[in-house]
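Here is chain A:
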Amino acid sequence: MWLKDSSVGRKFVMAISGTALVLFLLFHGCMNLALVFSEEAYNTICRLLGANWYAVLGSMLIALLVLVHFCYGIYLTILNRRARGNDRYAVSGKKEGVTWESENMLVLGLVVFFFLVLHLYNFWFKMQFAELTGIHTGAFDPQDGAAYVNALFTTPVCGQIYCVLYLIWFCVLWLHLNHGVGSAMTSMGLNNETWQPRVKVISTVVATLVILPFTIVVLYYFGMGIGALL
Partner candidate 1 sequence: MAIKDEIKKVVKKAADKIDEAVEQAAKEANVITPKMAKIPEGPLEKKWTNYKDHQKLVNPANKRRLDIIVVGTGLAGASAAATLAELGFNVLNFCIQDSPRRAHSIAAQGGINAAKNYQNDGDSVYRLYYDTIKGGDYRAREANVYRLAEVSNNIIDQCVAQGVPFAREYGGLLDNRSFGGAQVSRTFYAKGQTGQQLLLGAYSALSRQIGKGKVKMYNRHEMLDIVMIKDENGEERARGIIARNLVTGRIERFFGHAVVVASGGYGNTFFLSTNAMASNGSAAMQMYRHGAYFANPCYAQIHPTCIPKHGDFQSKLTLMSESLRNDGRIWVPKKLEDAKRLQAGEIKGRDIPEEDRDYYLERRYPAFGNLVPRDVASRAAKERCDKGYGVNNTGLAVFLDFSDAIQRLGKDVVAQKYGNLFQMYEKIVDENPYENPMMIFPAIHYTMGGIWVDYELQTSVKGLFCIGEANFSDHGANRLGASALMQGLADGYFVLPYTIQNYLSDQIGVPRMSTDLPEFAEAEKRVQEKIDRLMKIQGKRSVDSIHKELGLIMWDFVGMGRTAESLKTAIEKIDAIKKEFWTNVYIPGEAASLNNELEKALRLADFIEIGRLMAIDALNREESCGGHFREEYQTEEGEALRQDDKFSYVACWKYTGEDSEPELIKEPLDYEFTERKTRNYKA
Partner candidate 2 sequence: MDGYINIKVRVWRQAGPKAQGHFETYELKNIFQGASFLEMIDILNEQLIAEHKAPIAFDHDCREGICGMCSMYVNGHPHGPDSAITTCQLHMRKFHDGETITVEPWRSRAFPVIKDLMVDRLAYDKIMQAGGFVSVNTGGVPDANAIPIPKPKADEAMDAASCIGCGACAAACKNGSAMLFVAAKVSQLALLPQGKIEAKQRAKNMLAKMDELGFGNCTNTGACAAECPKQVSLAHIARLNREFLAAKFSD
């Protein structure tokens, strides 16, 4: 199977799964943004995406994408380290135009993944999972997403720490996407001499667009939390 056996095939899988995840994040971000305007609207969306078959299917698909992206990332890194050989360079110079994030995608990816687990525990476990299984693990109604968000980010001190952690997560994600989006485009063949600088810009813009709504929401609650403290 060329998607597993050829290097460009593997890159293509990374690119496609990554792109799909980016699209999901864009949707997720827009959904979150609703919180800032109306908790009611947000909860409506939460209800829509509760235990319905399409939401469950969507979740499973996303989980599959994450798994594929994660496994391929690990697999590629193992292959690439092996290709590098046993002797490492004693001195490694800074290469012009090569970004730090592009050389550390696995590390960034792992950090993103670690936060993802935390995030799932914070929300998905208490919401969709609880709804599906009927095991109530949280203090609120699984369909009352806004309440969970509120509780996590505004509870004094603990909430603020969560805010900071989430902001760090977004930064890491931004770095990951800042290389990832452009890289995915190149891997899918969507690049050329003229578009090279443009692809770089697109990559940064998309990365920023993805984290922007999330950041706004977190900052909004951070502000609320701080306001309440004062």
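A word on the picks: all candidates are chains of the complex that A comes from, given by their letters.
Going forward, a residue touches a chain if its C-beta (ideal position, glycine included) is under 8 Å from a C-beta of that chain, and two chains touch if they have at least 3 such contacts; residues count from 1.
Predicted model, so just to flag it, every value in this text is computed and none were measured.
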item: Chain A: touching candidate in this complex (1 or 2); value: 2
item: Partner candidate 2, residues of chain A touching it in the complex; value: 2, 5-12, 76, 79-80, 82-99, 102-103, 105, 179, 182-183, 185-193, 195-196
